[in-house]
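Structure first, commentary second.
A single protein chain has been omitted from the complex, and every remaining protein chain is retained in its original position.
Chain IDs A, B and C follow the sequence of writing; residue 1 opens each chain.
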Amino acid sequence: MKILLSNDDGYLAPGLTSLKQGLQSRANIITVAPNRDRSGASNSLTLAYPLHLTSHGDEVYSVDGTPTDCVHIALTGLCDRLPDLVIAGINAGANLGDDVIYSGTVAAATEGRNLGLPAMAVSCCGTGDYHFDTAVQAVLALLDKILNLEITADTILNVNVPNVPWSEIKGFQVTRLGKRHQSEPVIKTQDPRGRDIYWIGPVGELLDAGEGTDFHAIENNYISVTPLHIDLTHYQSMKLTEQWLKEV
Amino acid sequence: MKILLSNDDGYLAPGLTSLKQGLQSRANIITVAPNRDRSGASNSLTLAYPLHLTSHGDEVYSVDGTPTDCVHIALTGLCDRLPDLVIAGINAGANLGDDVIYSGTVAAATEGRNLGLPAMAVSCCGTGDYHFDTAVQAVLALLDKILNLEITADTILNVNVPNVPWSEIKGFQVTRLGKRHQSEPVIKTQDPRGRDIYWIGPVGELLDAGEGTDFHAIENNYISVTPLHIDLTHYQSMKLTEQWLKEV
Amino acid sequence: MKILLSNDDGYLAPGLTSLKQGLQSRANIITVAPNRDRSGASNSLTLAYPLHLTSHGDEVYSVDGTPTDCVHIALTGLCDRLPDLVIAGINAGANLGDDVIYSGTVAAATEGRNLGLPAMAVSCCGTGDYHFDTAVQAVLALLDKILNLEITADTILNVNVPNVPWSEIKGFQVTRLGKRHQSEPVIKTQDPRGRDIYWIGPVGELLDAGEGTDFHAIENNYISVTPLHIDLTHYQSMKLTEQWLKEV
Partner (left out) sequence: MKILLSNDDGYLAPGLTSLKQGLQSRANIITVAPNRDRSGASNSLTLAYPLHLTSHGDEVYSVDGTPTDCVHIALTGLCDRLPDLVIAGINAGANLGDDVIYSGTVAAATEGRNLGLPAMAVSCCGTGDYHFDTAVQAVLALLDKILNLEITADTILNVNVPNVPWSEIKGFQVTRLGKRHQSEPVIKTQDPRGRDIYWIGPVGELLDAGEGTDFHAIENNYISVTPLHIDLTHYQSMKLTEQWLKEV
């Protein structure tokens, strides 16, 4: 089995390194990841500038681009033989609820799926002192079966792992994305030169974190597995929109 | 009616200016857009650095950030009174099929919806010599009714307009996103200093561009209106994933 | 007479626009400037990525690069006929003393001189509410004579103008760069997410601002004109270094 690893924290991030080490004996690994932290990059793709690829030996490459650029370059040019699977992560921090649209980790997996491969994004919840080993265990457990999973061609798995020792993990749960209240207001302040600056504010309070959500799974020490669309069409509302358009 | 305009081509882009002029007499307009071209930015959000807001008079502001940053800053801090609607565009070039996940235009609309407002992304198809006036007409036609559209709270409208005079437009069509074959390979070449560089290659050939798709509508001079999800959960595959997880 | 204008505040900056208007009747003007604020860019040159040039009509171009890139592209490719002179500015804020090495305005002039043309950098002192008209007057006064100035081929003029009405200007003074005490310490603080951030601190107090310095001229409402080296060799200390090297 051949696996492409990527992430959005940069090719030297401990979460990625842990994952590479954990998978080493189970698969043939190639790593293509950003040359620096690109958290929040979403599916950003670099079209106006060229990219540079640097080899660091042992099939590890860095790119001066986004997570999406990395997976794109790997699958449409760098790899002689296509991998069987793309794994993005292990992200340092959760990718849960409505925030997943900003995630570079999820985007890296999405690009893998877009280019025809099964893909998952893996994140370790919490802040600091991450139990990456727990997340690695989770990946190893999923790995055996992932190629049997007959999910539609436009779905990826978003895996979030509680930040606890493996012994405290209760199991896996399939979840839907929870929801947050609207973000807190942007924070307006001044830099030391007296110029106004604005920081994107904190995420909102939890709005839908009930049973069945990814928030709820993590809260209860379950590993959360959420299937995510690649096809953004909202089929259910097509009919409604059609009726409405008749009035236009 | 109050409308927030944004885009990903920058606050001075002709498509945005045309839209502002076209809407001026119908609504109270505030414009918050990137200070330069940010095409391909997707839902990228700037968390590690602060943003700067520059006023250009006449309720036009630019931000040194992404389209998502612009809408976020507008709706969570800048606007005293929230707008009734967010419109992103008019983009210079189509946002069709699987490519919408990379779009900064679609992302700007998504951020509007995330923050609680009805939102649409508007793009003028073609390359160069854009009929922005046709796209403005399309927006004006939709505008009267948009607030009556009872689509679910996690849906935006992705509107693509053929690049032809208004007289040649056949009407509106509700569509699903079409699909392309995988992208063409990354283009490896050398810069003038002899260093290897990689350009993201062209999009793939059309794979699903049949009736009902946005590609098909545009090809036939219909204005394409596609409802897009904000909630990325793929509910239909949750059961399947659940069964599969039992084996893990 | 043909003049190339550039700056580091971006092609839409009021200081540049004032200068263009003021010179219009006296010379043939071409403007090539950054597409956004690039203050502090120094002589930074973009080698690893290509640049894009956008025409805004009326011989005004913007470039997605540094001030040095702009002048370089103008003089080694864009201009059919080379200009007779390069003027960088009018900068919004002083470029005095040891700080000139960080200045993108001074760097734009330096690049002009490097590529064989007489060049000057012009800055309007103060903060906000700039008397750009005074600086324009100063440039017009220098303009008639500038081509007669037989300064060595590796010198540019760094012109700083007091931020007062023209009627209050006392005259021109040739000056040396003053000096400041060391910068204030870097400012360590935290962003709203609790992550440590560092801001470059304020410049130091004046150390050498006595008669003959640019600081002193400005303080006394004189326009300061400082000839600056392009050749960085410190000829005076070559002998000393030679003796010292014998011991190595």
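What we mean here is this: contacts are C-beta pairs under 8 Å (C-beta built on N, C-alpha and C of every residue); 3 or more make two chains touch, one makes a residue touch a chain.
Note that the coordinates shown come from a computational prediction; the quantities given were computed from them, not determined experimentally.
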From C:26, C:52 or C:170, residue that would touch the chain that is not displayed: C:52
Hidden partner chain, touching residue among C:28, C:127, C:183 or C:220: C:183
Contacting the left-out chain in the complete assembly, out of C:60, C:100, C:119 or C:161: C:100
Contact footprint on chain A, counting only the chain that is left out: 35-36, 47-48, 50, 64, 191, 193, 195
Absent chain, residues of chain B that touch it: 48-50, 52, 187, 191-193, 199, 201-202
Touching residues (missing chain, whole complex) on chain C: 37, 39-48, 50-53, 68-69, 72-73, 76-78, 98, 100-102, 107, 110, 114-116, 141-142, 144-145, 148-152, 154-155, 157, 172-174, 176-177, 179, 182-186, 188-189, 191, 195-201, 225-238, 240-242, 244-245, 247-248
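Methods note: only the chains that are shown with their structure count from here on.
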Length of the line joining the C-alpha centres of chain B and chain C, rounded to whole Å: 40
Whole-Å separation of chain centres (CA-atom averages), chain A against chain B: 22
Sites on chain C at which at least two other chains make contact: 48, 50, 191, 193
